[in-house]
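Complex shown without one protein chain; remaining protein chains in place.
Right after this comes chain A.
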Amino acid sequence: MKRQNVRTLSLIICTFTYLLVGAAVFDALESKKEKTQKKKVYDRKQELMNTYNLSQFNFDELERVVLQLKPHKAGVQWKFAGSFYFAITVITTIGYGHAAPSTDGGKVFCMLYALLGIPLTLVMFQSLGERINTLVRYLLHRLKKCLGMRRTEVSMVNMVAIGFISCMSTLCIGALSFSFFEGWSFFHAYYYCFITLTTIGFGDYVALQKDHALQTNPKYVAFCFIYILTGLTVIGAFLNLVVLRFMTMNAEDEKRDAEQRALLSRNGQAGGGVGGTGRGLRNVYAEVLHFQSMCSCLWYKSREKLQYSIPMIIPRDLSTSDTYMEQGEAFSSDPLHPLHSNGCICSMHHPHSAISSVSTGLHSLTPYRLRHSKRRSSI
């Protein structure tokens, strides 16, 4: 089966398993408390109903009024500050629900607004996140140079570590601020920041809902908005660093498959014209494909070594690779560069050979015929 299909199937199975496991754990954690709380509330409700001699119908009436009044108790929700807050929750897909459009016109505009706003926001956060990652990478590189370290390149582990730490600190800063301003415990404020910045946005905890903050405390309002947008950028940068490559994996594989098919078909045609080297060409392509799928690790390992010694290494390697090329097409075996049975050119002998094998692999796709034609022209 194609790699992409296997990958997709396994992801689906993983997600379903994850959902089942999560459901089981939430059931175990919350069911009991829900039962006891329900009973308690029911008892208190009955008690109150008896005190005031309310029928169920009356109580329902009261309940309806109270629940409908709930957002209004939290303050004016639709003046400019509140609308801005709402617009943020729409285009970032947080969606607390603390205020939701009541009018039909509001609902329609909300849908149209989201249609354009969500992709815009996605692209903006990823774009800004990528810029931040680049800046951080550059700063780290300079820092490493300043500290006089031998290896000044910034590895992926460095970047992930920094990204993770910045996410945690963003959450902690938010937790501290909101626990102070909203009177929540640190844990609840942390939970609020987490649920907000992952855009889940339950709405069980919502900032700017106490003491008419939206209207009376503009500085706090500005802080909240900036915190949400900055926090989303930090999380977006981390996602850009870690997750985005996986989202394009299938498409990259498809592209590579298409390229391989194109190359094979093109050289399948050309191979006939060059005669006896057709088999050699196919062997070369097999070796390139094999390289692509198996030899990447060698490439990773040796590229770092090669980086510092490129001008020295190349001519020597090229001469060996040229020698190898001749051997390859002559299908002769050489003690120094044995052709593996599957045509793999991954020679485990010298540490730099992976790069030369890269060069060879890539050269073989085009200059292979070049060398043939070159030899012919020299005749």
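Convention: a contact is a pair of C-beta atoms (placed from the backbone, for glycine too) under 8 Å apart; a residue touches a chain by one contact, two chains touch by 3 or more; residues count from 1.
The working rule: contacts and distances are computed from a predicted model.
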{"item": "Options \"Globin domain-containing protein\", \"ADP-ribosylation factor-like protein 15\", \"Trafficking protein particle complex subunit\" or \"Potassium channel subfamily K member 9\": UniProt name of the undisplayed chain", "value": "\"Potassium channel subfamily K member 9\""}
{"item": "Candidate in contact with the missing chain, chosen from A:G163, A:G201 or A:G231", "value": "A:G201"}
